[in-house]
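Once you've had a glance at the structure underneath, I'll fire off some questions.
Every protein chain but one is kept in place in this view of the complex.
The first chain written gets the first letter, and so on, giving A, B and C; residue counts start at 1 in each chain.
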Amino acid sequence: MTQSNRLSGGQIDRNTTLKFTFDGKTYDGHPGDTLASALLANNVRLMGRSFKYHRPRGPLTAGSEEPNAIVELRSGDRQEPNTRATTAELYDGLVAKSQNRWPSLAFDAMAINDRFSNFLTAGFYYKTFMWPAAFWEKVYEPIIRKAAGLGSLSMQADPDAYDKGFRHCELLIVGAGPAGLMAALTAGRAGRDVILADEDFAMGGQLNSETFALNDAPALDWTTATVAELSSLPNVRLMPRTTVIGAFDHGIYGAVERISDHLETPPEGKPRQILWRIYTQKTLLCAGATERSIAFENNDRPGIMLASAIRTYANRWAATPAQRVTIFTNNDDGHRTAADLHAKHVNIAAVVDTRADAPFSSDYEVIKGAQVVDTKGRLGLTFAELRLANGESRTVECGALGVSGGWNPNVHLTCHQRGRPTWNEDLAAFVPGADLPPGMTVAGAADGTFSTHGALTSGANAAARILDIKPSDAPTTEDAAVRQTPFWFVEGCSRAWLDQQNDVTVKDVKLSHQEGFRSVEHLKRYTTLGMATDQGKTSNMGGLAIMAELVGKSIPEVGTTIFRPPYTPTAIGVLGGRMRGMDFHPTRLTPSHFWAKERGAVFVEVGNWLRAQWFPIAGETNWRASVDREVRATRNSVGVCDCTTLGKIDVQGTDAALFLNKVYCNGFAKLAVGKTRYGLMLREDGIAMDDGTAGRLAEDHFVVTTTTANAGKVYQHMEFVRQCLMPDADVQLISTTEAWAQYAVAGPNSRKLLQKIVDPAFDISNDGFPFMACGNITVCGGLRARLFRISFSGELAFEIAVPSRYGDALIRKLMAQGEEFDVTPYGTEALGVMRIEKGHAAGNELNGTTTALNLGMGRMVSKAKDSIGSKLSERAGLNEDGALAQVGIKPVNAADKITAGGHLMAATGPVDAKHDQGYVTSAAFSPSLDHMIGLGFLKDGGSRLGETMRLVSPVTDLTVEVEIVSAHFVDPEGERVRA
Amino acid sequence: MIINHPLLGPRDSAEFIYMGDAGLINRPDPETASGEEWYAYAYLRDNPAGEHRELWWHEGGDRSWLVVTRNTVTHEISKVEIARDVARAQGRSK
Amino acid sequence: MHDLIAITALGGSAPRVDRVADTTLTENPGIALASVAARMDQETTCRKHLKAVIGAVPGPGKVQLHDPEAGFWMGPDQWMVGAPFDTHEDLAAQLKARFGESASVTEQTDAWVCFDLRGDGMEAVMELLCNVNIRAMQTGDAQRTSIHHLGCFVLRRDPSDWVRILGPRASAGSLHHAILTAMKSAL
Partner (left out) sequence: MRYSGFKVIKEALTGHRGWTPAWRDPEPQSHYDIVIIGGGGHGLATAHYLSKVYDEKRVAVLEKGWIGGGNVGRNTTIIRSNYLLDGNEPFYEMSLKLWEGLEQDLNYNAMISQRGIMNLIHSDAQRDAFVRRGNAMMLNGADAEYLNEDQIRKEYPFLNFDDARFPIKGGLAQRRGGTVRHDAVAWGFARSADSHGVDIIQNCEVQGFRIEGGVCKGVETSRGFVGAGKVGCAVAGNSGRLMAMAGMRLPIESHVLQAFVSEGLKPVLPGVITFGAGHFYVSQSDKGGLVFGGDLDGYNSYAQRGNLPVVEDVCEGGMAIMPMIGRARMLRMWGGIMDMSMDGSPIIDRTHIDGLYFNGGWCYGGFKATPASGYAFAHLLAKDEPHETATAYRIDRFRTGHMIDEKGMGNQPNLH
């Protein structure tokens, strides 16, 4: 019979029936249901298995603190492990599976662990599985790992999208229960900028679970009216389905809004969830309270729940876990559950109250001064064993047992900045401490104000106090004084569950104490108490109470572990947002990108830039063929390469030269206008940071280039020197990297090609525009451009720059005009080959550990002036005899391979770290020399040219004989660049 | 964290790049400083558990270097200054 | 007149326009830009010229909306001046001629891609893109911010359903993709 445990009333839409399946069986539910409420309505109590002993489990709670009823929700690539059935909104076609059981939930082979529980006590694994040594990885651990874990991932990419956003407000209210709603009303009516966030899909908090009246009408009427008024206010933003996961520094809160989790799939273009970073001036925490359990033997069977949870299921969802219910309580709240159930015609077997002075009821039996000492029922509760005040035993038949041990304020967010809660003796509970996150106030049950009227007024007053306005009037309603007496566990209990998911029992806490793990952190780590997916919300207090008893201290003396974000487990996907796949990082495209794509270029990533790596043409079967061709064509005629990606920094001001003298280790003061110079930058610690060129366009104007990878770092460094070290220098900086499309035109015919483009007014002959010249010119009939005669390839070469929007047109023009010279576009690979052939250092050489001396530029560090890094570069350790020096490397046998990353060893003798002589930084096949070449650093390299050594790369299984040579493989005299 | 920029008001620290102890402004005098002073400048830190004056660069903002006084235990920020002004006040010029 | 034909930052011959619900995203290649930074001890002269050009000197976080030239504050003693590209392609040269020794002027036109985001959904879209308090942002406010790791300027235009976004030109494609994705998500 379907929905046999469905009661009357409730906030569900009975006009619509939703079909869903759990472990393959189909059930009915209604809009407004959660998976748990619908299953209970269908008389399903068994929903999961515990972690260690695989004990049968049903829901303990009706909220996000649920430790037991966790399932695999949805299927395929949307499978969602460890999902709390108590918060999963029901939708038509919902599919859920129980987890951590085999072969079935009702019969779980691993439940055998429960039989051996005596051997599997806290920390048993630290004491065994050690012999023989090899067996841990091979035998024991695989078994443990297989058994471990709860739900499983689909192993497929998450198909849903996640967004991240930013919201700002004056007051963030966390929790839309009585306190939160009144606070929002107070602030909203005053026109203040408010965000009200609640993790539930229905606002109202505990009001949704109660039957008493507000202003003599059902609580739901007041909640509905209040929410309606709030949503009509433009200055109030209501955020249901939004969990505030963390309180971070200076009023920044993380909040996750579930946009589509209540649907089968997210609508087109919409995310599954959004991570909001909420920036608020003030925060009011109205997170309510969580009922706590009592530890007694076998208190973990399906059907044994928190009393308030049973009340919530009955009142909000019109569902009961069973038709015959017993309540076990140490306070008045348990009686409220009994009364509500009775009103809904659920049979109350008994209310077992630990207090001799418990209140009387005419509707059902109240057994005073009694305790539940044990329970029965394999897959669900069948009997509760009582110990009566007079010591006699009694058995009560029931399908559900509601346990009420009092309430704990939800102080979690108050602790996210390491604040500690304080102990309130009257409530026998921890309440928010003094050291709250700055800007945070707490109201309602979260602050220990448990009566409904108390919560309503405390919310209104708190908002009024924070914003210095007048509180709104709270509706009239129950205002019962709360009597909460400490009663944590039943005398003599042993297998009494504290952490139901991790199977931590009173016995484990006792063993932990016995073995000296007595600090709360040791207790937690040794027993795993509170480390389950409920983050200890339902388990910590019981454990603390028992440890306190054992060490003979009070609970506050024992202390608490720290509550850390997130408040509830949070999908990793939403924390990643849109930054995944190809959108992980933005791309930077050069002005010739679209043209290069047409040409079929292969692109490579450099500092977010996509650069053409080589340009394959028809008939080329491998990349080497393309690269060799590009190099030869450039060296023999002319090639063009997009070098826009090099950082460009505009340096202006009357002190510009003085400034460059400070940041470059070599001198720039005397550089003539119209000239360019190579510059080497050191870090203050004397290590090379970056290199590039600076062209002087005017007395007070330089254009500095940096390497592609270091552009940002160098700019930051230059701003530091400018603002912090030379505050009075007249120098202004701005990056112009992307403003100019810049092309290297290299090769013997480069001048001829450019002369066809550069306007005749400008003489770029060798005399008119010699090596290292630079200047402003115009091209193609008047377009402003810049020309630099610099060369990375070692050929006669220029770099020409035009405004980026014309870069596409210019490259096409260069190709067209260059046809007569077979102009060839070349990519970063050919560029790399040519610079290695010339022995120019690049990223692999400027690796953050090399000095000017290592790079063979020791003499560049000017002693005539002070520059960043010059002083510390003089330290002995950086100037020892035999220091690493850059050298060239070529194979003795021309056919042999050279690999970057290989180490250099003497030609004979042992091969080990002690005999390491240096390493290879860059390697390439040189089409010009027709064999591989490399650059590297070798101890005392300068004086070892001609020496034969071994290049060893054990990790790539390579050993070759190499000769140490000059790093300048091609045109060592540098005649070509001056041609 | 929120850094209250002297010119722009409260800005998220994610817009900034952190460098470290504001003592880095006090670069030793190249004419007179000893090797020991250079070593101390570049490498030794007070690293206090408490108030710390430190350099942040507003990379995602106005490109100002700021000197932020922040408590390293509570993260509370008690003072924010423009580093250029601090440098001048400490006698740096060109 | 030269014979090189410009393309837009997104690579087209014409600006890209996208519409989602009642909100429009338009690529705007029609703006010339140049940065103006006051030289040391020339701040007053520099500001005088700036006032003459754009009508006022915008303070921190402000944009001076003015025709044909407009400008916004970039940093201490540094501003970005904009003007119609068709009439001011040589904006940097024009400004340098006027400011002379009082300022360092640098052409910035093609360092940036410009998008106009306009429509009732603009604020909802901006909430998903960047940490600008868009609900509090007034016409005439300008803020540098980060959109999906891209440093951008957001200028609040008039009327108030309109922002102009300047982003790094080389990442125009990524920026456009981010904004359009946010439009589809929020609207």
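We adopt the following convention: contacts are C-beta pairs under 8 Å (C-beta built on N, C-alpha and C of every residue); 3 or more make two chains touch, one makes a residue touch a chain.
All values derive from a computational prediction rather than experimental measurement.
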From the touch rule at the top of the page, work out which displayed chains the omitted chain touches.
A, B
Could you tell which one of A:G712, A:G843 or A:G942 touches the chain left off the display?
A:G843
Among A:T121, A:N636 or A:S966, contact with the omitted chain is made only by A:T121
Touch as defined at the start, partner being the missing chain; which of A:Y162, A:F450, A:Y715 or A:F788 qualifies?
A:Y162
By the contact definition given up top, give the residues of chain A that touch the hidden chain.
51, 78-82, 118-119, 121, 124-131, 133, 136-137, 141, 144-146, 148-158, 160, 162, 164, 246, 248-249, 252, 254, 275, 277, 416-418, 511, 514-517, 519, 521-522, 525-526, 528, 533, 535, 564-566, 569-573, 575-577, 579-585, 587, 604-605, 683-687, 689, 843-844, 847-849, 872, 875-879, 899-903, 911-913, 916, 919-922, 952-956
Chain B residues that touch the omitted chain in the full complex:
1, 13-14, 18-21, 35-36, 39-40, 42-49, 52, 54, 70, 72-75
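Methods note: only the chains that are shown with their structure count from here on.
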So which has more C-beta pairs touching, A-C or B-C?
A-C
Residues in chain C with touches to at least two other chains are numbered 131
Contacts with 2+ other chains: residues of chain A:
279, 655, 728-729
Using the touch definition up top, name the residues of chain B that touch chain A in the complex.
1-2, 12, 17, 19, 24-25, 27-28, 30-31, 33, 35, 38-39, 42, 55, 57, 59, 63-65, 74-77, 83-85, 87-88, 92-94
Note: in the complex, chain A contacts chain C through residues 161, 163-168, 193, 268-271, 274, 277, 279, 578-579, 583, 585-590, 593-594, 608-609, 644, 650, 652-655, 700-701, 728-730, 732, 734-741, 778-784, 802-806, 808-810, 813
So, in the complex, the side of chain C touching chain B is made of residues 60-61, 73-76, 131, 144-146, 151
